[in-house]
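With one protein chain held back, the other chains of the complex are shown just where they sit.
So, chain A:
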C-alpha cells in the first residue's frame, strides 16, 4: 500500500514511463481475444452500450462487421439481425483492446499486437483502413468490404511476416520520440510517425515471400495512409496505461473513451470501474458539403492517446493541427498545451516537444486537478456523420465532460473513507 496519493500516483506513472511497448505481430482478433471467436460477438468503443443506444456511425460499423464476417448478406439483413439481439457486444477496453471511432472489431479482423516488454502485458487494436468510406466512421458499402477483405488477405500476412523478420518487433516509443519532433501529436496527425514506420519496416517488408504485385499494393497502402500509425499509437498508449493500472491506487486516469452516448473514464485507484457522463459533440472543420449539424456525438477509444498525454494535450507539437483548433493558430495550440499541463502531473521525458522548449508531453492526468480547476481534457478527434453509412465528415476537438471526473473523485474519496466537511 502507498502512504499517500502522490506516492501511489508516482508508482502508477513509473509503470507508465517504464513501459516499452513493441509492435510484435498482426493477427486475427479472435486469436488473441478468444471471446470474439465464441459466436456472434463484436467489440465496440467506449463503455458498455446496447445496440439501441448506439449512434449512427457505430451501428453502421456493426453492419459492416456482420457483412464482413458473413453473418448477413445485406445491410438490411444485418440491421435486422442486430436489432433482433443476435449479436453480443463488449467494450474493447474489457479485452485489452482499443478501437478508433466505432471501435467495432470482429473475430476475423486483423489486429495489431503490441507487447509491453517491461511488464509483459499486451494491447490490441484493429488496423487503420485509411480515409474516405471506412468502417470505423460507420460506412459499410462494397468499397468498405473490399478494403477490409484485402487487409485480411494481403496486408495482414505481409505485415505479420515483416514483423517476424525484425528482431523482436518495432520499438514504438522510439518512433514516437522522433515523430513528436516532426509535428505529430499522435491523434489528429500521424503522418511523420507513419512515414518513419514505413521507413523502418520497408527492408523487412521487402524480404517477405510474396509477389511483387502484393508487395506493391502493401507499399501503396502504407504510403498513402497518413493515419496508419494512429492505431499503433492507441495500442501503445493502452499498453502503457494498462501497466500503470496494475498499481490499483491513486488518482491517475488510466482510460478515457466514448461510445457516442457516454464518455467513460477509469482511474488507477478504482480498478476497472467506469465513471460516465453524457458525451459532448465535437466542433471543428468540415469537408465540403458537411456542417456542424450533421456531426455525430463524440465516439471512439482513441481518447486513450489523450489519457497518455498526447493528442490534444500535445497540440503544441503539431502546428499542422492548429488549424483545427481555431484562428489562434500556433498561439492557441500553445495555450491548449499549457492549459492541459495544469491537469497532468508531470512531463514525459520520452516525448520532448521542440516547439515547447523541449518540455516533455504531458503525463499523468489527475482526476483531482480536473475537478479542482474545472479544466477538462481536450480531445483531438475525427468527426463522423450522425447517420449510419456515411463516414467521416470532418475533424476537430471536443472536451471530456466534467461530471465523470467528479463522480470518480467522489468514489475515490468514499473508497478512502473521506467525508466532505
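Keep in mind that, in the parts below, contacts are C-beta pairs under 8 Å (C-beta built on N, C-alpha and C of every residue); 3 or more make two chains touch, one makes a residue touch a chain; residues count from 1.
In this section, contacts and distances are computed from a predicted model.
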item: Per UniProt, the name of the complex member that is left out, chosen from "Spore gernimation protein", "Multicopy suppressor", "Sarcosine oxidase subunit delta family protein" or "3-isopropylmalate dehydratase small subunit"; value: "Multicopy suppressor"
item: Option touching the unshown chain, where A:125, A:170, A:256 or A:371 are the choices; value: A:371
item: Touching the absent chain when the full complex is considered, from A:251, A:305 or A:337; value: A:251
item: Residue ranges of chain A at the interface with the undisplayed chain; value: 5, 251, 331, 338-339, 341-342, 368-369, 371-375, 402, 406, 409-410, 412-413, 416, 418, 420-421
